[in-house]
Every structure is written in structure tokens, then in C-alpha cells.
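Then we have chain A:
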Amino acid sequence: MSLLGALIIVCGLFFYLAGTVGMLRFPDVYSRLHAVTKADNVGLGLLCLGCGLLFQSWSKAALLLVIWLLAVTAATVGCHLIARNRLQQGDDAE
Partner candidate 1 sequence: MTEMLPVLAVFLPMLGGVLVFLLGCGPRNAWSVLTVMLSLTPSLLLVQQVAAVGTVEHHLGGWAPPLGIRLMADGLSALMILLTAVVGGLVSMHALGHFAERANAARNFWVLWPLLWGSLNALFLSADLFNAYVTLELVTLAAIPLVLLAGSAQAVNAALRYLILALFGSMLYLAGVALVYGLIGTLDMQLAAERLSGAGWVLDLAAALMVTGLLVKAAIVPFHLWLPDAHGGAPAPVSALLSALVVKAAVYLLLRLWSGPLFEPLSQPAAAWLLAGLGVAAILYGSVQALRQRRLKLVVAYSTVAQLGYMLLLFPMAGLLAWQGVIYHGVAHGVAKAALFLAAGNILYQLGHDRIVDMRGSGSVLAISFGCFALAGVSIMGLPPSGGFLAKWLLLQGSLQAGAWWLALVILAGGLLAAGYVFRVLRAAFQVPDPDAEEKLPEVRHIGAMMRWPMLLLALTAIGLGFAGEPLLTLLGDVPGRLG
Partner candidate 2 sequence: MAGLDVYALAAAVLMGLGFHGLVTQPHPLKRLLAVNVFGNGVFLALIVLARRLPDGPDPIPHAMVLTGIVIAVSATAFGLALVRRQAQDRERGDD
Partner candidate 3 sequence: MTLSLFDGLTALLLVILAWRCLVVPDLFRGIVLFVVFGLLLALTWARLDAPDLALAEAAIGAGILGVLLLGTWRALGSPRSGETPASSLSRWLQIASGLGSALLAGLVAWALHLVPGSEGGAGTLAVEELPLPATGQPVTAVLLDFRSYDTLLETAVLLMAVVGSWLARSSLLDAIAGNDATTDTPVVPALVRLFAPVLLVVGAYLVWAGAHSPGGAFQGGAVLAAAGVLMALGRVLGTAPNVGWLLRLLMVLGLLVFISAGLLLMPTEGSFMAYPERWAGLIMHLVEYALALSIALSLLLLFTGAPGLRRLG
């Protein structure tokens, strides 16, 4: 069980890494946002899942699930607002 948990955490970290690389390397705001929010949400989810397996406790797993849901919601709205703001201001400022 703990091996599985560790494996999932490593997978999650990989997603984080991919998201960060995407943010640094992608050319414009939209694709960067895409990289950060998508990859990090999955990464955080895997991290929470892995930790839940490691703790071996339902209450802690539930807590981690709540954390993930809140983080995903916040990230989604944040992403939406940044993209929207960008769309209204136009891309000329880059």
C-alpha cells in the first residue's frame, strides 16, 4: 500500500514538473494557463491520493479530498479571470 502511495506521489510530481516546464516554455498566456492549471490540478490530485493511501485513514483522506476540491475550484476561477482579463485587454501588451 505504501509503495503504491509513493508511486502515485511520484506520478503527481511528474505532472507538476510538466506543468512548470509548460509555464516557462509555452509562448503565450493562454497555453501557459492551460499548462499550469490542468497539469497542476492533476498533480495535486495524485499527491492527495498518494498521501491518503500513505496515511491509511478515511478521515484524513476525506480532508485531502476537500483540499483538492477547494484548490481545483480556486484554480479554475483564477484561470478564468486571468484569461478573461487578457482577452479584454488584447494581446498587444506583450
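Candidate entries met the following condition: all candidates are chains of the complex that A comes from, given by their letters.
The rule is simple: contacts are C-beta pairs under 8 Å (C-beta built on N, C-alpha and C of every residue); 3 or more make two chains touch, one makes a residue touch a chain; residues count from 1.
Everything numeric here is computed off the predicted structure, so don't read it as measured data.
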Quickly now, which of 1, 2 or 3 touches chain A in the complex? Give its number.
-> 3
Hey, which residues of chain A end up touching candidate 3 in the complex?
-> 70, 73-74, 77, 80-81, 84-85, 87-89, 93
